[in-house]
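Missing here is one protein chain; the remaining ones are kept as they sit in the complex.
As written, the chains take the letters A, B and C, and residue 1 is the first residue of each chain.
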Amino acid sequence: MVLTDTLLDLFIETREHSEALCAPLETEDYVVQPLVDVSPPKWHLGHTTWFFEEFILKPHATGYTVYNEDFAFVFNSYYEAVGKRVIRADRGNLSRPSVKEVYAYRRYVTKALVKFLKSHPNAPVQELLQIGIHHEKQHQELLLSDIKYILGNNPLLPPYKTNFKESSDQNKGPLEWIPMDSGMYSIGHQGNDFCYDNELGRHEVYLGEYMIANRLVTNIEFLEFIKAGGYSNFEYWHAEGWDWVQRNKIQAPLYWHQVQGEWMHYQLSGLTDIDLNAPVTHISYFEAFAYAEFRGFRLPTEFEWEAAQQHLGWGERWEWTGSAYTPYPGFIKAPGALGEYNGKFMVSQQVLRGASIATPSKHSRPSYRNFFHPHLRWQFTGLRLAQ
Amino acid sequence: MVLTDTLLDLFIETREHSEALCAPLETEDYVVQPLVDVSPPKWHLGHTTWFFEEFILKPHATGYTVYNEDFAFVFNSYYEAVGKRVIRADRGNLSRPSVKEVYAYRRYVTKALVKFLKSHPNAPVQELLQIGIHHEKQHQELLLSDIKYILGNNPLLPPYKTNFKESSDQNKGPLEWIPMDSGMYSIGHQGNDFCYDNELGRHEVYLGEYMIANRLVTNIEFLEFIKAGGYSNFEYWHAEGWDWVQRNKIQAPLYWHQVQGEWMHYQLSGLTDIDLNAPVTHISYFEAFAYAEFRGFRLPTEFEWEAAQQHLGWGERWEWTGSAYTPYPGFIKAPGALGEYNGKFMVSQQVLRGASIATPSKHSRPSYRNFFHPHLRWQFTGLRLAQ
Amino acid sequence: MVLTDTLLDLFIETREHSEALCAPLETEDYVVQPLVDVSPPKWHLGHTTWFFEEFILKPHATGYTVYNEDFAFVFNSYYEAVGKRVIRADRGNLSRPSVKEVYAYRRYVTKALVKFLKSHPNAPVQELLQIGIHHEKQHQELLLSDIKYILGNNPLLPPYKTNFKESSDQNKGPLEWIPMDSGMYSIGHQGNDFCYDNELGRHEVYLGEYMIANRLVTNIEFLEFIKAGGYSNFEYWHAEGWDWVQRNKIQAPLYWHQVQGEWMHYQLSGLTDIDLNAPVTHISYFEAFAYAEFRGFRLPTEFEWEAAQQHLGWGERWEWTGSAYTPYPGFIKAPGALGEYNGKFMVSQQVLRGASIATPSKHSRPSYRNFFHPHLRWQFTGLRLAQ
Partner (left out) sequence: MVLTDTLLDLFIETREHSEALCAPLETEDYVVQPLVDVSPPKWHLGHTTWFFEEFILKPHATGYTVYNEDFAFVFNSYYEAVGKRVIRADRGNLSRPSVKEVYAYRRYVTKALVKFLKSHPNAPVQELLQIGIHHEKQHQELLLSDIKYILGNNPLLPPYKTNFKESSDQNKGPLEWIPMDSGMYSIGHQGNDFCYDNELGRHEVYLGEYMIANRLVTNIEFLEFIKAGGYSNFEYWHAEGWDWVQRNKIQAPLYWHQVQGEWMHYQLSGLTDIDLNAPVTHISYFEAFAYAEFRGFRLPTEFEWEAAQQHLGWGERWEWTGSAYTPYPGFIKAPGALGEYNGKFMVSQQVLRGASIATPSKHSRPSYRNFFHPHLRWQFTGLRLAQ
């Protein structure tokens, strides 16, 4: 019974946190999708709700009435079911359901789920609930990144919260190299706490000797790369990265603007001076790699990172690793629709480790693997050097 | 003095009408842009306001204070000025300024203009004002078409107004051919009322004998084209039209949906049965041309249409003509930014004549020339046959 | 009998001329397609041959054996028949049939047709033959333009014939304005000689007074436009033209290269200095229009051009007119496949009048209407002013 109560608390806290993240928004901010990888905030709010309805309430809560049959079409992210009407329906083109309706939908499902939980569902359903909760937490990360993109690409550059602080003092100080011994290291999730299927299959990895930086690369260090012409010297770049730089005329991290000759950047608090000693952020894998080449170092692999993690500062930024996103030995997809969760993305993406200011409580752990395509940088992505 | 008062009334009525058109919308509906040719309603509201501010208040109203310097960047449709920040700013990606701010901007400019008008501006400024008013009326046509597209492409198919009637009884009855004599006809605007520069240069055109239909093609007639395989027989189509049909898998006019084997269509009142005797609408020039080929007839030229216009039903739909949009003899662009109004679009477009249910009062006249690219059909476009 | 003999001579001369045009080519030059609008020379040679085989020999020559059944798929430009194998087969990707095979195919069909002609086919077949001959002549125009594009876009800039002269002295001398009276003019083909269906329907057109230039715009005049910043001032351009200039970074006519600060151009004789008094050529309709705007004049309509044609220098360049390509009153498509010849292109294109150095003998006439999309300029296109 204890577990159910804990879950109930976690569920409620999670639901509330999503809504708290959206509290500073105008209605209009919930609607737009300025980049294909960004989803409208109201879509996140609806989709995470639909997940609970579709995978828990519909199959397991006796007598549950679906809120609105059409919402499955709007809030399903998988789209494998073919709709009966052919309609141009990209997420950012949908003005309806309105924000008010989405909140009503949330309240309806939250309430139904709280009621359902009080009936003490069995362990498999509790597990589904845990997935649903962590699914919503994962969307909270995206939500804050997406909000930043929506506001930070508006020509008026409206702040999200004028007192929002994107970086702590945690990463400050001189760069030091942490030496790591060669040997066998255990990689993957340990224990009974929640984790995703892509962290499972704890296994041994042999690592040669290496050194890893005690902190992330800072804005001032990255500025040196810019000033040294790093964005215009193809030697530092992957061939694909160089194409990306040239086609998109990239000259700096995302959200950096040159204002009267000085670099400034948009933060959730508005357009501000660059905090020189804070970690550089909003860079693509291509930029992370090029920076490391420029310095004559490299990115750590995800195994080197995990092996060293207890020595590293934590929670500042997502960190790009040199590892492509592939399955661990013995990776097994869950059966059914939940099996689509991770495995189907295991190609052409790069692993990130760590966590960021967008990561909600109880969502980060040493074995957690995030992943994005190498050109993406709207997440709070940074880098750490290794050699 | 009379003129100023009339203008003042017309100005106020026009401003109010734009807002009345938007009254049934949710805040979210003001924001999205599901097609590149569709603008978000709040953009129309802001852009028409900016036009008065930029071309009348700023240069002519002593002591006028610009509402917000950044709005010029957001609401200018011309974009020839290069902004100082490079930002991905398509109209449908802009959540700010909010709807509330746009209405505040409207009130501010409307009030300033009313005050300014009371100072009895001179004739050239009155002329500018007239252009501004008709510019807003032109946007009202777009506004209703855009609203229909926004709602009619939402999978929930929300009605705009459940009692909105898109067609009258005006077009009913059997098709009859009106015979027209050969001879010289005068084409172009006559008199002192307002018109656009593209209607000027009244001139003689010689027309051979022809016949023109007394009414528009109806839905039931168009259904025969569909049922006879008109969309899959390349013989009826322009080569570009055939490409368009195939690439976009076009099978019916826009907003038509096959529901359990029956064709229905989305109207501003919601999804409804097709009114068989109403004019077919939301067809591209390609479809209009193909239909005429199928019947062994053709579209009238814009000159044939104008010569016959007093015999024709009026105001039901925009009608595609067989004329490409080119300047009249003696066409002269206005100097400065207003010269960009019409002339620069005189290539690759097709002329439409008439008016539609989206046309506001005092905006239609026999010489009025609308124009769109041949593949577009989100306007209330129909067709009339000639031979 | 006379007619058959004349046709036979014309047929043989035409077949030989196509091959003479290709004589200076290397085998490799016959194969490539560096622009979607350009066809490989061997395709022209095969397609014009297939036309005779498909429309004359197969239906009318008793006992004729098709040379190779697969060639219909390769050399048909219409593609409405769906092939049984799905293969990526753009023209420029086809190395086979080889040039040698195409010439063998030509000899086979030419010989069969000569033999067939000696059987004195009836008038309808003679008419088909005339279409086939003029179809090949039309392809000869394209052939020379395409050859120029293939060689002129090769970084080695190989000449076609080192002694090839692209311009005559015909256009030289000061610009003079020819005054034309207002009144009725007859437009369209007259007489019994061959013409295309788009020239038929001779009809009256009323023209107001106008003036038309006695010669084409020259390179030196166009250079003034370039030097005055014509390519960077949006005021002179259609909106679509301005987009085209910016997206493609257009700064001069096609084939012009700035070599050590001086403009040179590729001609069929190789890279040479610009002949300042020769007509400017290889310009798009957008450029022609912008030049006329720059000078404060305009392009003539095709009717103005035809009405004035006996006063104009002839045969130097194709001339862009201000007329969009639409059907004449009473235009009737031929039945069957030949009906696809012209009518289906009557949208989004602009009419050219006159002829060019690529025009073969007996192919130009006052009523001839050529047409291209407004952005194209690989033809020998120029312009003449009107006012």
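Rule of thumb we're sticking to: a contact is a pair of C-beta atoms (placed from the backbone, for glycine too) under 8 Å apart; a residue touches a chain by one contact, two chains touch by 3 or more.
Computed from a prediction, not measured in an experiment: that's the story for all the values here.
J.: For the chain omitted from this view, which of the shown chains does it touch?
T.: Per the contact definition above, the missing chain touches A, C.
J.: For the chain left out of this view, which of A:Gly241, A:Gly313 or A:Gly382 touches it?
T.: A:Gly241
J.: Could you tell which one of A:Tyr108, A:Trp177, A:Phe194 or A:Phe345 touches the chain left off the display?
T.: Final answer for the missing-chain contact: A:Phe345.
J.: Considering the complete complex, identify which of A:Gly132, A:Pro155, A:Pro253 or A:Gly322 is in touch with the unshown chain.
T.: Reading the full complex, the residue touching the unseen chain is A:Gly322.
J.: Among C:Thr6, C:Asn93, C:Gln246 or C:Ser361, which residue is in touch with the absent chain?
T.: Residue touching the chain left out of view: C:Asn93.
J.: Counting contacts across the full complex, list the positions on subunit C that touch the omitted chain.
T.: Spelled out for subunit C, the touching residues are 26-35, 42, 70, 73-74, 83, 85-90, 92-99, 150-151, 153-156, 158, 257, 259.
J.: Across the whole complex, list the residues on subunit A that are touched by the chain not included here.
T.: 80, 184, 203-206, 208, 210, 234-235, 237-242, 285-286, 289, 298, 301, 322-327, 329-330, 339, 344-348, 350, 374
Going forward, only the chains that are shown with their structure count from here on.
J.: Just grab the chain with the largest centre-to-centre distance to subunit C, centres being mean Cα coordinates.
T.: Using the mean of the C-alpha atoms as each chain's centre, the farthest one from subunit C is A.
J.: What is the identifier of the chain with the smallest separation between its Cα mean and the overall Cα mean?
T.: The chain sitting closest to the overall C-alpha centre is B.
J.: Just how far, in Å, is the C-alpha centre of subunit C from the one of subunit A?
T.: Roughly 57 Å separates the two chain centres.
J.: In whole angstrom, what separates the CA-based centres of subunit B and subunit C?
T.: Each chain reduced to its C-alpha mean, subunit B and subunit C end up 37 Å apart.
J.: For subunit A versus subunit B, what separation do you get between their C-alpha means, in angstrom?
T.: From the centre of subunit A to the centre of subunit B is 44 Å.
J.: Two or more other chains touching the same residue: where does that happen in subunit A?
T.: Where subunit A is concerned, no single residue meets two or more other chains.
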